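Working notes for the structure below.
For chain A:
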Amino acid sequence: MEMHFDQHISRQFNEDLEGLKTEMLEMGGLVTSQVADAVEALANADSALAESVLEIEEEIDRRELNLDEHATLIIAKRQPTASDLRMVMSVIRIARDLERVGDEAGKVAKMALAFSEAGSAPRGYTEIRHIADAVRNMLNDALDAYTRFDVTAAMDTLAKDTQVDMDYSSAVREMITYMMEDPRSISRGINVLWILRALERIGDHAKNICEQVVYLVKGTDIRHSSNSNNS
Partner candidate 1 sequence: MTNPTSPAPLTDKQSQVRERIAQRLGSRHRKETMFRLMGIMSVTFGVLVVLVLFTDIIGKGHGAFVQSAIELEVDYDPQVLGIDSVSPETLALANFDAVIRRALQARFPDAVGRNNRRALFSLVSSSAPYELQQQLQENPQLLGQKQILWFTADDDVDTYVKLFADNKRGHFERLSEQKVAWIQQLLDSGELKKRFNTTFFTNGDSREPEQAGIRAALVGSLLTLLVTLALSFPIGVSAAIYLEEFAPKNRWTDIIEVNINNLAAVPSIVFGLLGLAIFINFFQLPRSAPLVGGLVLTLMTLPTIIISSRAALKAVPPSIREAALGMGASRMQTVLHHVLPLAMPGMLTGAIIGMAQALGETAPLLMVGMVAFIVDVPGSITDPSTVLPVQIFLWADSPERAFVERTSAAIMVLLSVLILMNTSAVWLRKKLERRW
Partner candidate 2 sequence: MTATTTITTTVLDVGEAAPNSQKPVEHPIMDTLTQSTETVGQPLCESATLRMRHVNVFYAETQAIFDVSLDIGRNEVVAMIGPSGCGKSTFLRCLNRMNDTIEGCRVEGELTLDGEAIYGPKVDVVPLRARVGMVFQKPNPFPKTIYENVAYGPKIHGIASRRADLDEIVETSLQRAGLWNEVKDRLDKPGTGLSGGQQQRLCIARAIAVSPEVILMDEPCSALDPIATARIEELIGELSENYTIAMVTHSMQQAARVSQRTAYFHLGKLVEVNDTEMVFTNPQHPLTEAYITGRFG
């Protein structure tokens, strides 16, 4: 079904919905760059960049509150139905996911700060780099699919989460091997595990966004369904 949010009789309603979507996508852009920056800070031991990531996190929290408020207002004023209702609902849910992604990016940035104080790049960096690239792409693609109401792209992106999960488990196994080999690296290794864990969570949130694209366009909620897990 084609999605048109610019054809209501009330032009104000068009603008409200369009504004909500734009606001959400802006937040998404901010969060995506935050993830990129956090990984970058980690790679380059750039404490300044890591600090800026943590600062942006507050901005993201504020945006989530704004989005919630605007969505609530639209529901109160317009009593949206059907695709309009799904649009508002998906924005609220995605905003929540994005805020969580922001939190995870913050965790990564904190680790980056810790590593930069210790003064060395951690072992397992290639795995981090690999998974970080994958989840960043997923996040980008999910938001892209949302912009274009593209269910196929969303399903493709959603499928990539399985790969991320697999990569994550193998990275975890690898880190365990390192730590068993060199007990002194355990504390640092645990930090790396934390980072990997955060990145993997970002992937999950990207997947949630994809599910919302399907919900918005198709009207079916595929969360917690086998469809979502297997494909």
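Just so it is clear, a contact is a pair of C-beta atoms (placed from the backbone, for glycine too) under 8 Å apart; a residue touches a chain by one contact, two chains touch by 3 or more; residues count from 1.
Selection rule: all candidates are chains of the complex that A comes from, given by their letters.
Just so you know, these numbers come straight off a predicted model, no measurement behind them.
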### Message
Using the contact rule from the top, which of the candidates 1 or 2 touches chain A in this complex?
### Response
2
### Task
Provide the residue numbers of chain A that touch candidate 2 in the complex, in ascending order.
1-2, 4, 7-10, 13, 78-86, 219-220
